[in-house]
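Missing here is one protein chain; the remaining ones are kept as they sit in the complex.
Then we have chain A:
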Amino acid sequence: MTTAPVGHGTMLRKEDARFIRGRGTYVDDVTLPGMLYGAMLRSPYAHARIASIDISAARAHPKVRAVLTGDTLAGLNLAWMPTLSGDVQAVLATDKVRFQGQEVAFVVAEDRYAARDALELIDVDYEPLPAVIDARQALAEDAPVIRDDLEGRTDNHIFDWETGDKAAADEVFATAEVVSKQDMLYPRVHPAPLETCGAVAHLDKVTGKLTVWTTTQAPHAHRTLYAIVAGLPEHKIRIISPDIGGGFGNKVGIYPGYVCAVVGSIVTGKPVKWMEDRSENLMSTSFARDYHMHGEIASTRDGKILGLRVQVLADHGAFNGTAQPTKFPAGFFGVFTGSYDLTAAHCSVTGVYTNKAPGGVAYACSFRITEAVYLVERLVDVLAFDLGMDPAELRRKNLLRPEQFPYPSRTGWEYDSGDYPRALETALDLAGYAGLRAEQREKRERGELMGIGISFFTEAVGAGPRKHMDILGLGMADGAELRVHPTGKAVLRLSCQSQGQGHETTFAQLVAEQLGIPPDDVDVVHGDTDQTPFGLGTYGSRSTPVSGAVTVMVARKVRERARIVASAMLEVSPDDLEWEKGRWFVRGDQASGRTIQEIALAAHSDLELPEDVEGHLDATCVYNPPNLTYPFGAYVCVVDVDAGTGQVKVRRFVAVDDCGVRINPMIVEGQIHGGLADGIGMALMQVMAFDEDGNHLGGSFMDYLLPTAKECPSWELGETVTPSPHHPIGAKGIGESATVGSPPAVVNAVIDALRPYGVRHADMPLTPAAVWSAVQGRPLRTDLAIT
């Protein structure tokens, strides 16, 4: 690993030098002269009418410069802001509070301490209202109406959405030999990036330019939204997303705190920093999942899967603020047919309001493919249980075959490429599947509980074709710009943004591979809207599929420009030149070549160029992906369960991922490690439950548990490579694969371990108490308070 590859291959991350020295620059590291500090007052109630807000004492605090309330913002027409799902969300509450932790007032003070002190001086008179906590009660006749701010609203219904062919699915189910059904909950969880959300806003009153340093995964989209919402001219807005300490979808949307920091800067004329704390992050920012699912799977008696039928009740919280392509209200849940060859499928999703925080698409979920994969992989195991069939054998029998690709799915997706049986067999071999089953048999005889869980997932990432995919009208295409300096060093300007994915390394390697220069000679600029071309940002595993593609294309464009310059240097026709990594040479004369560095210098020199060539090698490009990419993988998890306590120990985890061509295998493996740990977290310990009054029961890291190294086995990774046919280097996204694929593997393993007790299903998280309760035949409702 000492010599960096010229192009793709494992190399250490260029950005780590500053991170491991503590020299990164995160939003909270930004300090400006005269900067003030904001703090947010939040609702203690899940649902309450605001009778009055008295800010006089807070305003009288000697260090307080401004206090904002919903009324202040209403005067600026900013009390409500549009969400990414076409709803509106209160920036600061005016009429009611609708979830515990909702933003009520914003104090701007000379320091953080004074800002917090002043919050305690604000007197809000709340009239508590009954709250809707259990999503399954949201549509009840007598349920309180949460969104009475919306004209004519008489219930908590948001949308109905469906996909697939209902008639065809019903027909398959009517005649199927076997139908297995299961209700399952993918509980509300939180991505919990270690860096919480925040912003430093600075409106320069002289130039009229607003600069916002902020925790965003999509700086360009944010700039456009600020322009639309606040009515500021877009060229007078600069969004800087500096080093970001994890995003996982938590930093896609715009939060009230950001808007308040901007307004705070406008009213005080000073830069204003607002940085939320851990509890604020967990309680009020974009959650994930909260899908109450009913699944049905039809098959023949010998295990040929025929169809799927699914109904989902989706808890969207108090405002419909999910971040996904606008035409997909249930995200990409429509990919729920998974990796299987079946005859018909249908799914319907109903979205409802509850008195909980808004959000819903986060935590590396690939726009809800996490929920979809969990559903189908659990259903397949439930079917295996009912048929008395080995779950590996059942999958083997039903996986799509290589010759079926590109595969048009029953719900309208076109899977680009895949060799599923190869991935499954690779994983089973790595795990020593037959041996594990033998060991399990022996252990069961001794009364010990050991479980083996399999999941096979198909992801759909790299949104997306702008014809189908946009966010509030902004098509999901990405730009890139590549400059080559006279000495052959390069600067790549990207529209996407890194929250820890290693873009500064990977994207330099993409350019290096195309131009044949060392990755260290390529500087990657990202996260600053004044410095980079437009694009939709980093989430949904889209960086490599979309920005990676445009990077390759812009580098190839530079290479073609270099060809013209080289032809002038060598006085031959461009057609007579041949490329080898790092140089153009005259075909048939190896010694004749010019390196990219020589060509770059010549491009800036007095060399006479063909008439229509203006000099320099720089190029820009925009990439509109023709399709998503479809990474996939096969996971095997082995657990031991303590029959006396219900504690689950993940003993082994085998993950075989196919994400097409790997640019930097080390970074790919790092992403997989992280996602697998996430999966263990979700499967075994993470949940945001609420009591009947709507109190959040997971508002700190004491109650909302992140997995540690002690819960993680030494990951055993394998790979297969099936290139994407439409991506310029055959790469697919990888950022979310493991988060999507691992939870069902862990759950399937635990349920398998509990087989001697006849347990067929239990909802996540499988805490010791949940496992024990499942064994007792009284499974827990994990989304509610345990009583």
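Note that in this section contacts are C-beta pairs under 8 Å (C-beta built on N, C-alpha and C of every residue); 3 or more make two chains touch, one makes a residue touch a chain; residues count from 1.
We adopt the following convention: contacts and distances are computed from a predicted model.
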{"item": "Per UniProt record, name of the chain withheld from view [\"Sodium:proton antiporter\", \"Nitrile hydratase subunit alpha\", \"Carbon monoxide dehydrogenase\" or \"Protein SCO1/2\"]", "value": "\"Carbon monoxide dehydrogenase\""}
{"item": "Option from A:Ser56, A:Gln137, A:Gln590 or A:Thr708 whose C-beta touches the chain left out", "value": "A:Thr708"}
{"item": "Options A:Asp28, A:Asp134, A:Glu448 or A:Asp520, residue touching the unrepresented chain", "value": "A:Asp28"}
{"item": "Sole residue of A:Thr94, A:Ser279 or A:Gln440 that reaches the chain not shown, by the stated touch rule", "value": "A:Ser279"}
{"item": "Chain A residues touching the omitted chain (full complex)", "value": "28, 112-113, 116-117, 120, 275-279, 644-647, 684-685, 689, 697-698, 700, 702-703, 705, 707-708, 710-711, 767-769, 772-773, 780, 785-787"}
